[in-house]
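With one protein chain withheld, the remaining protein chains of the complex are depicted in position.
Per-chain numbering from 1; labels A, B and C assigned in written order.
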Amino acid sequence: MSLPSYQPANPDFAERCRKSFAAQSFMGHIGASIDVVEPGYCEVHLPVRGNLKQQHGYVHGGVMATIADSAAGFAAFSLFDANSAPLTVEYKLNILRPGEGERMVAKARVIKPGRTLTIVQADVYGVTDDAETLCVTSLQTLMRLEGKKDAT
Amino acid sequence: MSLPSYQPANPDFAERCRKSFAAQSFMGHIGASIDVVEPGYCEVHLPVRGNLKQQHGYVHGGVMATIADSAAGFAAFSLFDANSAPLTVEYKLNILRPGEGERMVAKARVIKPGRTLTIVQADVYGVTDDAETLCVTSLQTLMRLEGKKDAT
Amino acid sequence: MSLPSYQPANPDFAERCRKSFAAQSFMGHIGASIDVVEPGYCEVHLPVRGNLKQQHGYVHGGVMATIADSAAGFAAFSLFDANSAPLTVEYKLNILRPGEGERMVAKARVIKPGRTLTIVQADVYGVTDDAETLCVTSLQTLMRLEGKKDAT
Partner (left out) sequence: MSLPSYQPANPDFAERCRKSFAAQSFMGHIGASIDVVEPGYCEVHLPVRGNLKQQHGYVHGGVMATIADSAAGFAAFSLFDANSAPLTVEYKLNILRPGEGERMVAKARVIKPGRTLTIVQADVYGVTDDAETLCVTSLQTLMRLEGKKDAT
């Protein structure tokens, strides 16, 4: 499906997303950073380190879920006004291939914005040099909480 | 629904699950431990620390997903023979309440074992003293990989 | 998990659910009926007929999804006030066994009611005489639409 282009309700959306991301201690604990924020779109990058693995030496599924969840939240957040914050309602993800690469990159795009609910599609890629391999695909539902200033 | 009781295919299933869990570096990185392993059932416990949070001070959704995923994997693994290992195919989770408590506890039970696929239901509770609050519920699909000795 | 007992906001909830069910032409087209409605709980029954099958002679997965969806909607609806109607946001289902039996029975229970969102767990059983076999399990998210009188 082709996606519409979105108009952000808050001109400072990118700054706001970056501040909120920085306030998530768990993102720092795993070493993730928010690399791209555009209206309805977000990328979270994560260098692969030894303490992010499962028993076969691949990146743990929970790590991939975490950055997919985070990227989806900020893709939604980028479209919110300054008095609203996102809440993850639910998601489903498929692990298509084991997580491996120099870094993992989660790419999330809003496929249906809404007053109450925003639906986001998020993929996670293993990246080595410039070669990307799709490892996880997910479909997520976020709720807009009004009168909630988030961490900022 | 009421669940059947299961007969483990491998009498050393508990030892095998604990060894595999210990080989997951990410479990150590977040501080999780495998507390209970019974045939078709597993509990993963996680003390709540400051570096596991999202921007509002609650436990990050990715942390809850991680321990739900891990508990589900070992619930399935507990029923496998000694030459098989589990692979998470996919899951869906709902975040019912924000994650908070002294510790988070994931409880996973097999609802349908199978030769190829095993279906597991996993919940995550926030626990303070002895009071449990259900925070996450999930439904997961695992595949049995034959001729795979896991980490052990 | 054990479920709380619920207090209906509308004393006429059962009558209201039955009227709304009767207004769904597709339920009539497949021959489904709403058999039990209690606060936060609903059962939809469906006699198995020849025109509900897939290519191997089992009940079509779409039929099982349909009655799971319907039962979940009315389990949520049973807790709503007289000015609200349910909307299915999303669900995930696992087909655990092929659908077969004299009739299919969907049983749905609210696991988390809420002002905006209600989370429901719904199973579908194949039933012959009094023997039930679990065929489908699902996890569903419903939204409450305020100021919406439904079909009644």
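Everything that follows uses one rule, which is that a contact is a pair of C-beta atoms (placed from the backbone, for glycine too) under 8 Å apart; a residue touches a chain by one contact, two chains touch by 3 or more.
Every value quoted in this text rests on a predicted model; they were computed, and no experiment measured them.
Undergrad: Which one, C:Val37, C:Leu52, C:Ala76 or C:Ile119, makes contact with the chain that was left out?
TA: C:Leu52
Undergrad: Can you tell me which of A:Ala9, A:Ala22, A:Val36 or A:Leu96 touches the chain that was removed from the display?
TA: A:Leu96
Undergrad: Touching the absent chain in the whole complex: find that residue among C:Val37, C:Ala65, C:Leu79 or C:Met104.
TA: C:Ala65
Undergrad: When the complex is taken as a whole, what residues of chain C touch the one chain not shown?
TA: Looking at chain C, the ones touching the missing chain are residues 20-21, 23-26, 28-30, 50-56, 60-63, 65-67, 69-70, 85, 87-95, 150-151.
Undergrad: Could I get the residues of chain A that touch the absent chain, sorted low to high?
TA: Contact residues on chain A toward the absent chain are 1, 92, 94, 96-97, 111-112, 119, 121, 123, 134, 137-139, 141.
Undergrad: For chain B, which residues reach the chain that was dropped from this view?
TA: Counting over the whole complex, chain B touches the hidden chain at residues 89-90, 92, 116-117, 141, 143.
In this text, only the chains that are shown with their structure count from here on.
Undergrad: Please work out the Cα centroid separation of chain A and chain B, and write it as a whole number of Å.
TA: Chain centres of chain A and chain B, defined by C-alpha means, are spaced 23 Å apart.
Undergrad: Counting in whole Å, what is the centre-to-centre distance of chain A and chain C, each centre being its mean C-alpha position?
TA: Whole-Å distance between the two chain centres: 33.
Undergrad: Using mean CA coordinates as chain centres, what's the chain B-chain C distance in Å?
TA: Here chain B and chain C have centroids separated by 29 Å.
Undergrad: Using the touch definition from the top, which residues of chain A touch two or more other chains?
TA: 89-90, 92
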